[in-house]
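Shown here: the complex without one of its protein chains, the others still in place.
So that you can tell them apart, the chains are marked A, B and C in the order they are listed, and the count of residues begins at 1 in each.
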Amino acid sequence: MKCRITRDAFDISEAVRLISSPRAGGIVIFLGKVRNESHGRKVLKLIYEAYEDMAVAEMERIREEGLRKFPIEDMLIWHRYGELDVGEDTILVIASGKHRKEAFEACIWAVDEVKRRVPVWKKEVTDEGAFWIEGGRHIRAG
Amino acid sequence: MKCRITRDAFDISEAVRLISSPRAGGIVIFLGKVRNESHGRKVLKLIYEAYEDMAVAEMERIREEGLRKFPIEDMLIWHRYGELDVGEDTILVIASGKHRKEAFEACIWAVDEVKRRVPVWKKEVTDEGAFWIEGGRHIRAG
Amino acid sequence: MRVKVRYFARFRSLIGIGEEELEVPDGIRIGELLEMLKERHPELRNEVFAQDEDADVNVSRNGRYASFDEPLDDGDIVALFPPVSGG
Partner (left out) sequence: MRVKVRYFARFRSLIGIGEEELEVPDGIRIGELLEMLKERHPELRNEVFAQDEDADVNVSRNGRYASFDEPLDDGDIVALFPPVSGG
């Protein structure tokens, strides 16, 4: 599946295989990971909550828009949810194109769209307590 | 080794592990592959020749320049040589950063620098014969 | 007619439930449903309901972002959730 929301670690080789073709000369991959720091706070772990059905549907809409908007060959969007430790993968976006320019542009665009539209919410568990992240706002969690 | 010239297929998971750190939230990967078409000719395979010692030294210089030029955490540059079939990996460039913006910029810059500077030459074996590629020029080989 | 309302992330904590089924007038619009929900859950009154980037509350209908003037059908699933933060 080229759009997927999953609790499991990503298999990047599988993802690259899924979007490879003899026409694709340039493959651009964005891999997000849990960082150990956020706005000056030490991050212990992240908890991602997702509206699963809608998240997959929204990723599929982003993929289809991307394939229309850029002269690329293919696009893949995966997102994880559940509890993730520092260093774990969170998001994987791949764009493949004949040439690298359009693949870079499409990948940058798709990552932005996912962060803006896909219904997934991050709760950061830090050394100063837990915070919901909502867009750019941090709201202390109960 | 973060700069490497090799006959072997890339292990992308190994590459990602090499440049991961708890500080890196965004990892941008460019993976080049042999395409089945070049300037209207059907490509059968590529033969890359390299000046191996200098290629590795030049990749290391690009990596060091990249680490000074962009606020990134790490960079990796691998290139293959020898005979490569359509669909095989040719180049792998990875930039990791706290945030994705600088990682994308550094990766795009590094791919351009590799293509401009690293002493590796491509001979395209096509259905119309073999051609040396020299920058943008195609010169019939022997 | 009946619709299902789902709450996610901080709103799930705020309201204390993940979903509920409600009896609503036939053809009710999303904006009207939101007013009903603010009556029913006063915790929501401080949140900014809007259809732009300033919204505290996003609304979807059957898994797709929806505008406030859309009328609902029987069996629709409406979700209320805060600005997303994936990636």
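The criterion applied here is as follows: a contact is a pair of C-beta atoms (placed from the backbone, for glycine too) under 8 Å apart; a residue touches a chain by one contact, two chains touch by 3 or more.
Owing to the predicted nature of the structure, the values given are computational and were not obtained by experimental measurement.
For the chain that does not appear, the touching partners among the shown chains are B. Note that of B:14, B:64, B:83 or B:134, the residue touching the chain absent from this view is B:134. From the options B:20, B:90 or B:126, the residue with contact to the chain not on display is B:90. As for the chain not pictured, it touches subunit B at residues 32, 48-51, 53-55, 57-58, 79, 90-91, 111, 114-123, 132-135, 137, 139, 141-142.
Convention: only the chains that are shown with their structure count from here on.
Among the remaining chains, none touches subunit A as well as subunit C. For this pair, subunit A with subunit B, the centres built from the Cα atoms lie 24 Å apart. If you average the Cα atoms of subunit B and of subunit C, the two centres end up 49 Å apart. Shared contact sites, meaning residues of subunit A that touch two or more other chains, fall at 32, 111.
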